[in-house]
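All protein chains but one are shown in place.
Entry: subunit A
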Amino acid sequence: MFDGGAKTIVWDEGLIGPVSLIAPYNLLKEHEVNQMFSLSEGSISSAASRKIIFLTRALPKMMDSIAEHVHSEEQKNHRREYQIIFVPRKTTLCETRLKNRGVYGNVKGAIHEWACDFFPLENDVISMEQPLAFKELLIDEDPTCIYSAAQGLSTLQDVFGPIGKVSCQGKAAKHVFDLLKRIKLEKGAPEKMTGIDHLVILDRSIDLLSPVATQLTYEGLIDELVGINHTKITLPSEKFNNGEDPGKKTIILNSSEELFSDIRDKNFSAVGDALRKRAKTIAAEYEARHGQTMQQMRQFVARLPQMNLIKQSLAVHTTIAEMIKEITDSFPFMDSLLVEQEFMNGIDTDKIHPFIEDQIGQQVDIIKVLRLICIQSITNSGLKQKVLDYYKKEIIHVYGFEHILSLSHLEKAGLIRVQQSARPFTVLRKTLRLVVQDGSESNPTDMSYVHSVYAPLTTRLVQHLIYKPGGWRAIQDVLNSLPGPTVTEEPFCDIQTLDSSKVVVVFFVGGCTMAEISALRFLVQQEEAPVELVVATTAIINGNSFTRNFMEVLNLK
């Protein structure tokens, strides 16, 4: 579909980031893509090529934009050849929309699908890049993402081979698995001997604390404080070249950068040391150039480009780390973190917390306040009616009535709720050792280092499943207290398991945090049994983006 002459791509903006992970601009250029526009902005009449390709998700409002573009081009009597590529699938709803808008005839026969459900973020991380999936599932009760997920996992099988066995926890996870079974019936299993040994599907609903808790790994903090979009961050460039050159600098964060892959998963308090150490070795290597034989000299020169690269990335990450440290050392951050950790330890969770009250009083960012309330509600297994009503009233009084639906959505999602008689979180904290007091941050022995005290429940479950004797069967009681059904190691396809290394895919329905990914990587490195781990998720989330997705702020415009 990319053959045949010069062409212009008109993007659904939501796809630009994800697609750039697979096809960066220069690759598109090689395929004679001359110009690019975004669907939402202005007119495409300046496009020079005759071929126009719309690359879009199957969203009705995108169809409206496409129709507008086509109509306006027709009015101007521009002769164009249109093509629509749906990612990952077209829907009848969208086709009907195009028909109703009277442009279906213009694109009929030129509608294609690009069944790309997963985008690779990293060697070991793939994401559907659908940040709204969890909200759509819980608030709109629209399970489209479940279907996409099952389709995506099925495609994954076509590429990597069949899945040996499946474990899942939670309603959405079970649903994905059920659909996966159905698809297998329709398509048949891929005929390969080896593949994915174990697929673990986890519903975000079983652990709502991890996404709202502050992440304390390097990458997690960058995501929380700066925001990582499809592995890219954008920072004011004056930070990097001594105040000259205003504007923005885009940095790509992935494991191709050796230094970053070394420090991304570390607790932030260990990052400074790591950077210093690295700087010292590099300095020493530079020093070593004095007084050497010719041969040593040659080796040195050969290593020089690589050393320069490390030096560069050292400079970048030192700058980023300094920016982050400025925030993490500030009192507002420390105080808030302190309260968060108290909640995790079960301190003062059952009453109106003065710190939250004061935060509201000072009208700090509402997302921060909501996150704290969510953490309190979750760690207390729900708030007393009185406490909850008080918080809600305070928020409405201070931030305005327009936030009322946001509160209602958070309640529907279970992020804030009224306490029931049972208090499962206290039990879970103990049985799964979710809070570990003396976890060292710089030289950790437990995954709890990613939040300094708290080990994400999801990753703890993976640890039990894969490494602990008895697997999930040994902790059946615990699993029963979690929401939704459990599936434990159900055989799926016949495959040969290799002793050398096992491939495990952990799929998060509803998104996962960088801290969770770090915890899983840590887990695999810690244990002796060789496991190759791949994290799959509907999206990478953090407390801010996660909470914001549930917001529906009304306005009077």
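Criterion: a residue touches a chain if its C-beta (ideal position, glycine included) is under 8 Å from a C-beta of that chain, and two chains touch if they have at least 3 such contacts; residues count from 1.
By our rule, contacts and distances are computed from a predicted model.
Colleague: UniProt name of the unshown chain, from "Cytochrome c oxidase subunit 5A, mitochondrial", "Glucosidase 2 subunit beta", "adenine phosphoribosyltransferase" or "Vacuolar protein sorting-associated protein 16 homolog"?
Modeller: According to UniProt, the chain not displayed is called "Vacuolar protein sorting-associated protein 16 homolog".
Colleague: May I ask which residue of A:Asp158, A:Glu258, A:Asp273 or A:Asp389 touches the chain that does not appear here?
Modeller: A:Asp389
Colleague: So which of A:Gly17, A:Pro120, A:Pro190 or A:Gly346 would be touching the chain we can't see?
Modeller: Hidden-chain contact among the options goes to A:Gly346.
Colleague: If the hidden chain were put back, which of A:Glu13, A:Glu258, A:Glu326 or A:Glu402 would touch it?
Modeller: Of all options in A:Glu13, A:Glu258, A:Glu326 or A:Glu402, contact with the hidden chain holds for A:Glu402.
Colleague: List the residues of subunit A that touch the chain left out of this view.
Modeller: So the residues of subunit A touching the unseen chain are 58, 60, 89, 91-93, 96, 140-144, 146-147, 150, 175, 178-179, 182, 185-186, 188, 331, 334, 338, 341-342, 345-348, 354, 357-358, 360-363, 388-389, 392-394, 396-402, 404-405, 408, 554-557.
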